[in-house]
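A single protein chain has been omitted; all remaining protein chains appear in their positions.
A and B are the chain letters, set down in written order, and residue numbers restart from 1 in every chain.
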Amino acid sequence: MSFFAGYGPLAELALLNMVLAFSQYIVLRAGVFSLGSAAFAAVGAYAAAILATRYGVPPALCMVIALVAGGFFGAIVAVPLARLRGVFQALATLALVQIVLSLALNWTSLTDGALGINSIPKAVHITEAAIAVVVVAYFLHVIGMSGIGRGFDIIREDETVAVSLGYDVRKHHMIAFVLSGAIAGLGGAMHAFSSYSITPNEFGFHMVVMLLAMVVLGGRVSIFGPIVGALILTGLPELLRGFQDYRSIMQGALLMLSITFLPRGIVDTVLGRLRHRSLSRGASAKDRDGVTI
Amino acid sequence: MLAQQLLNGVVVGSVYGLFALGFTLLFGVNHIMNMAHGAVFMWGAFAGLFAVTMFDLPFAAALVIGAVAGGLLSVVLDWVAFRPLRKRNAPEFSAIVSSIGANLILLSLAQQMTATRVMRFPFDTFPIRFYEILGVRVQLLQLVIMAVVILTVVGLVWYLQRTNAGRQIRAVAYSEGTSRLLGINPFSINFQVFFLSGALAGVAGVLIGLVFNSVHFMMGEPLLLRAFVVIILGGLGSIPGALIAGLLIGIVQVLTVSYLSAGMADVVVFSLLFLVLLARPTGLFGSASGGAARVARQ
């Protein structure tokens, strides 16, 4: 138990990061190159913190409202963003992060500016965070198995094929944005209820890079990708405690190495190898005609 | 008052244009979105600063050293972050992720080197002198900056249009496959394009460092974000587009700061980007097939 006592806060952080990583995961899975999860998280976190500290709304309700607000915000920005592709989508979503950040810094009557919002009740502990991870992961798994998940996969791989099979790319991109917004809205609110205070700069470029790194390192197809990515990137700084100064350098190097040498991410690569091995074993017993390995 | 603000906007905007030019050049030729371009800019500014503070070199030498440092860093970046991906035929997504990683490393190194301090050019780096032109107070530095930007752009256009190497670069931008068949060496083209791109960032770094008299490890980030707006307004890969849009953003920003509030500048600039994308998904001057949805009949 002492082990958990010492690492409790770290585990809680890892779980909360998983929720946010799911938000980044779902857009990348759908072939949407959005870097906007940090903006959605900021919307959720500020909505929850303001409601809880100024209007005394109970935390659970705040989190539901944050989820809806994030999803709603995702839906609004999806209207222009779903028309864009690739690089343009990435740039436009980065601009979105910057707009939200500037508003959080400068709309002081609402957000208290750079000081942030303090004395938020501590309502999220390790249990609540774990429940959120399981629930979000379950829904993402279900969606992944459904026709919508198939649409995401084929749109990500080849948009031309997708339209030739009758998939509505715009609709799928919109759905991905709404899901990403809702999940990040929830994740942001949970972050607020876990850490007593929030400041605008937490939702800036640093968060964008962290979430992207988690999903790239972990993997973009399997639901376990963002889970593993968040675990590694939350735990790594602890392992490197003596090397505080080199944390960002390690993170940057990890990002470069994984996208170059493990472009599919750890989980998807490992799952692919395992599947191939079990299939080969089955096939060698039977007929291997036509199978080129 | 308005004329004064417009002048300030044009000066800042022309440096934005210079910075965005290197960014858009890389995209136009190599289809690479270099998210570490802001870090190259920042290191260029540091190189220029050290040239002045450590070796007592004059302003002009600082500019050259900033350009060379930016250029070389950019070439190293290509070797470390982009070439391994090109060899593997990785998608454009990979290059963005890889350069985000490189950006993080370069920022972190600068942060440690300077212990997060803001550094300044010595007082006498550039003579402070004012002129009255048509009722507008013009600083000598502003005139020099505009002259440097104009000379750099003219030099770049001359290089691309008139020299053999420049023609090869444009051939690669037009069609990489065809140019390889014509015997153009992609290694040398990449070297030149990355060097030029980094050198432009380095010059812009020294200039911005002087204008605001502050050089620090985070100075590249706001510029990179503005460069996104500039190149989307101007059209990815378009040189005149980058310059015009750079000026426009500089003016919009200065006017917002003086007539609304300093904090609103970012909101206005980035909302402008959103509005443009809403109206024209490929940017104001972009070609038809830029970043818009590929789902329609071509």
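Here is the rule we go by: a contact is a pair of C-beta atoms (placed from the backbone, for glycine too) under 8 Å apart; a residue touches a chain by one contact, two chains touch by 3 or more.
In this section, contacts and distances are computed from a predicted model.
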item	value
Missing subunit (named according to UniProt) among the choices "ABC transporter ATP-binding protein", "Lipid-transfer protein", "Aminotransferase" or "Acyl carrier protein"	"ABC transporter ATP-binding protein"
Residue in contact with the excluded chain [from A:80, A:121, A:235 or A:272]	A:272
Absent-chain interface as seen on chain B, which is shown	295-298
Interface with the undisplayed chain - residues on chain A	138-139, 142-143, 145-148, 150-151, 153-154, 157-158, 160-161, 163-169, 171, 175, 179, 221, 264, 268, 272, 275-276, 279, 286-287, 290-293
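Please note the rule applied: only the chains that are shown with their structure count from here on.
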item	value
Intercentroid distance (Cα basis), chain B paired with chain A, Å	30
Touching residues on chain B, where the partner in the complex is chain A	27, 33, 80-81, 84-85, 88, 90, 92-94, 96-98, 100-105, 107-109, 111-112, 221, 225, 228-229, 231-232, 236, 261, 263-264, 266-267, 270-271, 273-274, 277-278, 281-282, 290-295
In the complex, chain A residues that touch chain B	33, 79-81, 83-92, 94-96, 98-99, 101-103, 105-106, 159-160, 163, 169-170, 205, 209, 212-213, 216, 245-249, 251-256, 259-260, 263
